[in-house]
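Other chains of the complex are left out, but the ones given are in their true place.
Chains: A and B, in written order; residue numbering restarts at 1 for each.
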Amino acid sequence: MSKNNSLAHFEPVNLYEFEALAKLKLPKMVYDYYCSGADDQYTLQDNIEAFKRLRLIPRVLIDISAQDISTTILGVPSSFPLIIAPTAMQRMAHHEGECATARAAAKNGVIMTLSSWSTTNIEDVAKAAPRAPRWFQLYVYKDRDVTAKLVRRAEKAGYLAIALTVDTPRLGRREADIHNKFSLPSHLTMANFTNDDGEKSHMEKGSGSGLAAYVASLIDRSLSWKDIAWLKSITRLPILVKGIVTRADAEIAVRNGVAGIIVSNHGARQLDTSLATIDCLEEVVAGAQGKVPVFVDSGIRRGTDIVKSLALGAQAVQIGRGVLWGLAVGGEEGVDRVLKLLRDEFELALGLCGCRTVKDIRRDMVVRTSELSFGL
Amino acid sequence: MSKNNSLAHFEPVNLYEFEALAKLKLPKMVYDYYCSGADDQYTLQDNIEAFKRLRLIPRVLIDISAQDISTTILGVPSSFPLIIAPTAMQRMAHHEGECATARAAAKNGVIMTLSSWSTTNIEDVAKAAPRAPRWFQLYVYKDRDVTAKLVRRAEKAGYLAIALTVDTPRLGRREADIHNKFSLPSHLTMANFTNDDGEKSHMEKGSGSGLAAYVASLIDRSLSWKDIAWLKSITRLPILVKGIVTRADAEIAVRNGVAGIIVSNHGARQLDTSLATIDCLEEVVAGAQGKVPVFVDSGIRRGTDIVKSLALGAQAVQIGRGVLWGLAVGGEEGVDRVLKLLRDEFELALGLCGCRTVKDIRRDMVVRTSELSFGL
């Protein structure tokens, strides 16, 4: 993204423009994999529209000359309330892949979550950005030894928490991947695995989605609440559960000793026509009863979305695709721009609402149209 | 649909793509007849949108490693809760017509309902797929002898139930059929009738819809509840009523001793601006008071739609057009693919909701936006 490369000709000013540029640069198979939601992509659309249905109520004539938007997440300082969500196979977007993302995270003082299905391994990402606060996202394999090894490597490499993904016992139906017969390009590997492990690091090219076949053959559909105890027995890292959307499950999670809950519908890639996460957030926050922090992702595209998420009880948001678009557009610098853009948008929105700090955000700054004395 | 025919070049991955392919293959008059709804096709659209308005609420961390999606319908095992709805004149879609459908039903272990207006007769369909569980859909003719003969032939040929269609005393206004002057192509016949019967097996080409003229001249507009008793007097087969959308009519149906109720608006082909069936289902289920099973059709296109239908009280769903598109695309193999596709989608959706079996489906897995503590 330096002056003399092609990006210089068009400076994207929002995540949608980053996506448009990324689409131009990426092979169709890769772009499709990144952008797709499940089935009719109804929830994909709703994830975004749900934020629009929430309206901000700005207060005025409040001195905002000294804004401070930093926060603390599980004891770790964050420059603003945003976490990079785990997204698989980032080297399809840019040859530096997960390393570029980690370095941009470090530079911006935000947490990066590494996917189990990264194309750079746990240790190399740690080495590339030792100062980036890092979480590790865990998929549980039928072979529990494989799973345990991943957890221990993450712990050893200085990752600060395990985000256990709980919404993917089977892979959602992403139709573009089926048409494209999506699989990891042959020069890349699922870098956390070696064939010696007994797990495949390559994905087979088959008749449909190679990833769906991979998940069906290797990921453990029997995963259940009792496995939280097992995980806690093999690591001292805090365990977050990623993919909870109900109050009932939030209550169970708290009883099972999780350290945090991530409200997510996996960017609408799993169960189509499920609710937008922002419409589930308050219920989950109620279920968490203030005992553990609640995070939210899926559909966040704007600084105003972050304000709304915090107003409804989230401690921070996660960003999935947005980071991938930055990565595709300009590697580390692209991710850096995306993070700065969201940071700027968030700070501005916060200020225009009349808030100096994230603590100033109150529930009544956001209104559902149904909460008004009249409907819209 | 074998490797070396044209379909090999494009593998449809959902019912919409099956329809798109079918549209390419079928003569306009046939495609229009199959796809049309009545008048402005408002209910046609609403049948589908109504499912989108219902949102799924997935629960997580439930062991779904051993899913079993089979069920039992009126005492007959079904591989999953789906029935092939009766659709007329299937040999317009594919030369093997109803036989191809019946064989695909047998292969997939689901019930096929044969239309009174089939282009293959009752006995030939039975012979083509003796092991397919089969229902016979009945239209009541002004000439009650003709009607009685149909019922007795179905009983004799091993059909398991009579689905009496009650929403068609007159034919709905399908404007494309009027413009096309739709009539059955001359090489095909309404195969259950011979001209010797006193009923026409050919349809006359007229100034408007040939089918509308056929119905106006032959079908009995005086059909009423008392005819259920008459039907029961001439057959020992269970009688289902197809086309009920109100609680009141469900209650009357139960009092009249029907064996089951099919909530249907005839795929939106009869009365435009009537409610989507999924929006009527719970009322009808309430009217049935658990005394007879309730089924639903009209607008089901996705596995998630089946989950929602069962959550709202249906025992199984029926599929009309979807099967026709499969038939048009690839005959028996096409129907087979459609059934497998819906089966896969259903199983996946069920699993992602956290259910192992159809019995695990609960009302609270689905939410109307109006049932939320807030509106959407």
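Going forward, contacts are C-beta pairs under 8 Å (C-beta built on N, C-alpha and C of every residue); 3 or more make two chains touch, one makes a residue touch a chain.
Note that the structure is predicted; figures quoted are calculated from it, not measured.
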| item | value |
| --- | --- |
| Assembly size in copies, with 2 chains present | 4 |
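The criterion applied here is as follows: only the chains that are shown with their structure count from here on.
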| item | value |
| --- | --- |
| Parts of subunit B lying in touch with subunit A, wherever the complex brings them together | 11, 13-14, 51-52, 54-65, 302, 304, 345, 348-349, 351-353, 367, 372-376 |
| Residues on subunit A engaged by subunit B in the complex (per definition of touch) | 39-40, 42, 50, 53, 166-167, 169-170, 172-173, 175, 178-179, 220-225, 227-228, 241, 243-246, 248-249, 252, 270-275, 279, 283, 368-371, 375 |
